[in-house]
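A single protein chain has been omitted; all remaining protein chains appear in their positions.
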Amino acid sequence: MSDTFIQSLQITALGMGLVFAAIILLWGLMAAMTALFRERESTPSPLAPLPKGEGEGKARAAAIAVAAALAVQRQSSARPLPEPPMAIVSAWQLGMRTRQMSQKGSMDKHR
Amino acid sequence: MSDTFIQSLQITALGMGLVFAAIILLWGLMAAMTALFRERESTPSPLAPLPKGEGEGKARAAAIAVAAALAVQRQSSARPLPEPPMAIVSAWQLGMRTRQMSQKGSMDKHR
Amino acid sequence: MSDTFIQSLQITALGMGLVFAAIILLWGLMAAMTALFRERESTPSPLAPLPKGEGEGKARAAAIAVAAALAVQRQSSARPLPEPPMAIVSAWQLGMRTRQMSQKGSMDKHR
Amino acid sequence: MDLTDLLAGFADFTWANALMLVIGGALIYLAVAKEYEPVLLLPIGFGCILANLGMSAYDEGSFLRVIYEAGIETELFPLLIFIGVGAMIDFRPLLAQPRMALLGAAGQFGIFGTLLLASALGFPLNEAASIGVIGAIDGPTAIFVTTKLAPHLLGPIAVAAYSYMSLIPIIQPPIMRLMTTRRERLIRMDYAPRPVSRLTVVAFPIVVTVIVSLIAPSAAPLIAALMLGNLLREALVVDRLSKAAQNEIINIATLFLGLAIGATMTAERFLYDPTTGIQWQTLMVLGLGLLAFIVDTVAGLLFGKLMAFATGGKVNPLIGACGISAFPMAGRLSAKMALEEDPDNFILMHAMGANTAGQLASVIAGGVLLAIVSGML
Amino acid sequence: MDLTDLLAGFADFTWANALMLVIGGALIYLAVAKEYEPVLLLPIGFGCILANLGMSAYDEGSFLRVIYEAGIETELFPLLIFIGVGAMIDFRPLLAQPRMALLGAAGQFGIFGTLLLASALGFPLNEAASIGVIGAIDGPTAIFVTTKLAPHLLGPIAVAAYSYMSLIPIIQPPIMRLMTTRRERLIRMDYAPRPVSRLTVVAFPIVVTVIVSLIAPSAAPLIAALMLGNLLREALVVDRLSKAAQNEIINIATLFLGLAIGATMTAERFLYDPTTGIQWQTLMVLGLGLLAFIVDTVAGLLFGKLMAFATGGKVNPLIGACGISAFPMAGRLSAKMALEEDPDNFILMHAMGANTAGQLASVIAGGVLLAIVSGML
Partner (left out) sequence: MDLTDLLAGFADFTWANALMLVIGGALIYLAVAKEYEPVLLLPIGFGCILANLGMSAYDEGSFLRVIYEAGIETELFPLLIFIGVGAMIDFRPLLAQPRMALLGAAGQFGIFGTLLLASALGFPLNEAASIGVIGAIDGPTAIFVTTKLAPHLLGPIAVAAYSYMSLIPIIQPPIMRLMTTRRERLIRMDYAPRPVSRLTVVAFPIVVTVIVSLIAPSAAPLIAALMLGNLLREALVVDRLSKAAQNEIINIATLFLGLAIGATMTAERFLYDPTTGIQWQTLMVLGLGLLAFIVDTVAGLLFGKLMAFATGGKVNPLIGACGISAFPMAGRLSAKMALEEDPDNFILMHAMGANTAGQLASVIAGGVLLAIVSGML
């Protein structure tokens, strides 16, 4: 077997090992984050836990989730419409900073 | 006469010759292409051949063509409105590829 | 006192002097421009002079001015909406040049 | 008077160049008529045509060379594209079901399987690795890694990566049917996601950037660009930057990336080198690339079956097929397959979770591969 | 303390610079008040002002020099503009009546006529050719060719090209009336276009790119950029790229192209060189440029009359005037003239055919000129 092929074998072993290591680490981190950073204000998330039903009840539940998920994508592509570019521009210069001035009190709500 | 002027004369002769040569070649190619690549599906082209009428009949026909031509320009400037940037964005990521999946059957219609 | 600090003192004196000099020069220029370049066609400017009233009359007047000023910002952020990018694009290629052709007579109105 | 400039056009034009024009035209045909990743294959095809008309990335003073140096050699284009892609990805389905991440790792076997085969076929390590990275099934990653290891292969590798990507709906289904039993495809999955707070979605891209940059520094720029885009998206307060990333930036980068890559597809590098003869490697790259897609899918499905077995039939192996990345097409395809078997079986959210994990894992795998190989060369 | 930096501003400022500020202001006036190609003349005028305030394209470390090197010396700006212009042109009227192409060729005589006159007036070949290319009546082509042959003339040539372009509606009509009889202007033309399939409009830009690149390699980048834009437009499947070309790309390129060209208009190059005295050449360039427009129109009309004669009065000579390019203004003007003579005489489609042909022929002529002259220098 050529040296290159042996090297490739080493690369494969080491590489897939590292990929799995990294992904498992990320898994742990994601689990930790979702556990630690609980939603404070209860915005109706499209991914809110669903009632444990049975059979077609579960199916309906899932159907809702799917609809919700697709809705997210639609919404994300719909978002820009209400506020045209220029509006955002001024928002940057005027709007946003003004909002700051007026909202310094209620700022914590961003947290 | 200066050398430069003589050179310019050569350039003019050669240049205009080449320009006409190239344009005539393109003329032939365009004629060939329009002849070879016939419209398969009959989309109502704004440039569809017009009925051979006489006198003001011809004028009316031409008037329609003009209107159609202007319409093309209007339409080309109107096109973006229906689909906002973001929509196209998702189209790239989601829409288009999904369309592919669902349309693999009817793909020939693109030809 | 360190040399740097002494230099800084010089810089401060010279610098603030130049800043005031430049600004006073600009003041004069602005006064001159507004005086020389009088509005020819009377477009209702949001900053048109207001009637000299008294007390709350003045307040109302000022209130109007503020409203007008804010209106300017709104309008400037609203402007893009009527004409979508592409429309302007053609405007560049077609519209604007065509306008030129048809408006050569009434061109002075641009002045 | 010397007219060499005038005749240059015909003088340098060979039959191989003519053939390359046909290939460029074919790529444009796939883009326009078949809608195979048109935003990339059309510029690549047109760039390929220009490359064989004296405007290649290797011709001194060619404007495509300027673009190539500005965006490919600096590696900016793939990164700019990733900023835009990151701004289009919603990681909530993955954050809600973190264990789906495992499937993303499994979907990268194709990279290394192809690397092994390529080196067995005699490709030097840098080329073998570049070919393997087609198995990342992620255009920018493949281009980024290839630019560093074997830039002369950019053309065939990019063409393979993007054309097969749009063939996913044709390549995957038969493999999925072959490798899973009807009972497996009928498995329904509990959908009980954890709630995902705004803090989580905002912190996620930052955490991922830090972790991955430390574990696989070579992947750092890619993951950083992807996560920057995602942060712009989830921050909500920089809408104008997020939109710029998803529109101006990605559009311009995509157009010029495609042109610049096409501009590397000169006849002598892609088809026939007067000194070394026919470039069989191009065909081999295309063949091995297809294999990479298949191995990815097979490995993903096997891992899915393993998870189904390990969980006592609580995981539908079909979602194993979306670990390959190819976001979001692979994810939707798996969900579609499940629906075909049972119109009441909705696994889209699980599929998208595995699919986004595949996107992350692809970048990590690409970076790991780049780091190891760079260390060995 | 040394304050030379402070006084530098006044120290280097000459009466000639002051005059250049007036000229820059005049260009801005033409742009704002007269709407002469404002998107170009305004940036050029402002760039001219900056050039004479120490920010010229020749001042070391000037930001306009950075832009000049990035976009003009690399020739990227005119090409980027052409990508956008190509995405705005509809070639169907030409494809439907291919013979209109001939008028496009005829409309280029002005280029060579001006070249002859300029060389007779003692301009060296590279300058004479650059002046002649004003007759292409196409900004990007003129700038592209001048950048390669006589970059020091960029200012006057660009100013001439763009200001006369917007004077077309004033320059052409008298010539058209003078050179055509009322009977000729009354000629009606059959409108029997061939149907144009989608395959044709998609293949057209590719075919043109290949042919022109082989015949006139020097024109290749220009025609390639123009046709790339047109392909993006007609492909229909890459709408986001087509829009980027018609908006972001062309807008940004136009703004910075204008600034960079204005930045070359320093007093000593445009007006008065302390060593060589007044720059009469600037005035001559402006004069010869105007001539180029006239010769183009005359030649086009003569060829129109020839076609009218050859076809036994089936061609209205007015459409000869749109072969000069200046798309789409010249085309609309001819149609307007015909309508004025006879409100029932619609020749717009023929005019637009000849006009788009003029656009192609202008690029080809520019490239041919560039090739021949480069071969001679």
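Should a chain be cited, it is by its letter among A, B, C, D and E, assigned in written order, with residues numbered from 1 in that chain.
Keep in mind that, in the parts below, contacts are C-beta pairs under 8 Å (C-beta built on N, C-alpha and C of every residue); 3 or more make two chains touch, one makes a residue touch a chain.
Just so it is clear, the structure is predicted and the values come from calculations on it, not from any experiment.
Only one of the listed residues, D:Met165, D:Ile215, D:Val285 or D:Val315, touches the absent chain: D:Ile215.
Seen across the whole complex, the unshown chain contacts chain E at 1-6, 8-10, 13, 21, 25, 28, 31-32, 35, 38-39, 42-43, 46, 49-50, 53-55, 62-63, 66-67, 247-248, 251-252, 254-255, 259. Seen across the whole complex, the unshown chain contacts chain D at 74-76, 79, 202, 206, 209-210, 213-218, 220-221, 224-225, 228, 231-232, 235-238, 240-241, 243-245, 248-249, 368, 371-372, 374-376. For chain C, the residues in touch with the chain missing from this view are 2, 4-5, 7-9, 11-12, 14-16, 18-31, 33-35, 37-40, 43, 45-50, 52, 56, 58-59, 61-63, 65-66, 69, 72-73, 76, 79-80, 83, 85, 88-89, 91-92, 96, 111.
We adopt the following convention: only the chains that are shown with their structure count from here on.
With centres taken as mean Cα positions, chain E sits 41 Å from chain D.
The centroid of the Cα atoms in chain A and the matching centroid in chain D are 22 Å apart. Here the CA centre of chain A is 50 Å from the CA centre of chain E.
Contacts with at least two other chains are made by residues 73, 76, 79-80, 85, 89 of chain A.
In chain E, 88, 215-216, 237, 240, 243, 368, 372, 376 are the positions where the chain touches two or more neighbouring chains simultaneously.
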